[in-house]
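One protein chain omitted, others in place.
Up next, chain A:
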Amino acid sequence: MAQVDGAPRPGAALGQPCIFKLVLLGSGSVGKSSLALQYVKNDFKSILPTVGCAFFTKVVDLGAASLKLEIWDTAGQEKYHSVCHLYFRGANAALLVYDVTRKDSFCKAQQWLKDLEEEFHPGEVVVVLVGNKTDLHQERQVTFEEGREFAESKGLLFMETSAKLNHQVTEVFSAVARELLQREEKEEGQRQQGDARLALNETPPGRSRCCAR
């Protein structure tokens, strides 16, 4: 998608919110569409498998700043796997969703991470690991710790949600939005520093690192 290229759209300068592209990835029926619908339309209903990819937009207001999320809700079914690269190209953030009651979906999420790593440079996308369906805690197969440990080992954000009970759903997207803005500001800072370096030619190396978080 030509216009979403990791960089904010020109509109940002005109006071319009920056646009970020977010993809929802994960195996079939883990609740990707439910998360998106709950977040965008505050609605939960049983839905049929997504065909290809569904597209939503939502403006996130983070107090001081706001940004627009373009949410690409991909189909989890295997038949669409081969076309999924179409959808995550140019993404700024990815939610790797799994179902806490299904171990296989957790493994699949790790597979998706590999796919993402092939497509993107490290740190290029904000990746959040999301364990959905916490309302079905009796059938849980993947513990919170397992999820967190994996996320930490790969440097991902991690959260557990329940799209059905609307638990932590908004928080996931807000966390992504905050992270995106932070990275944006950091990059902005780096860019200015870069300009400065060009001019002054003596900025100490490694400086930008301490600005991170």
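Keep this in mind: a contact is a pair of C-beta atoms (placed from the backbone, for glycine too) under 8 Å apart; a residue touches a chain by one contact, two chains touch by 3 or more; residues count from 1.
We adopt the following convention: contacts and distances are computed from a predicted model.
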Query raised in the report: Of the options "KIN28-cyclin-dependent ser/thr protein kinase", "DNA sliding clamp PCNA", "SWR1-complex protein 4" or "Vacuolar fusion protein MON1 homolog", which is the UniProt protein name for the chain that has been left out of view?
Result: "Vacuolar fusion protein MON1 homolog"
**Report entry** Those residues of chain A which, in the complete complex, touch the missing chain
**Finding:** 1-3, 28, 33, 36-37, 40-41, 47-56, 73, 75, 77-80, 82-83, 86-87
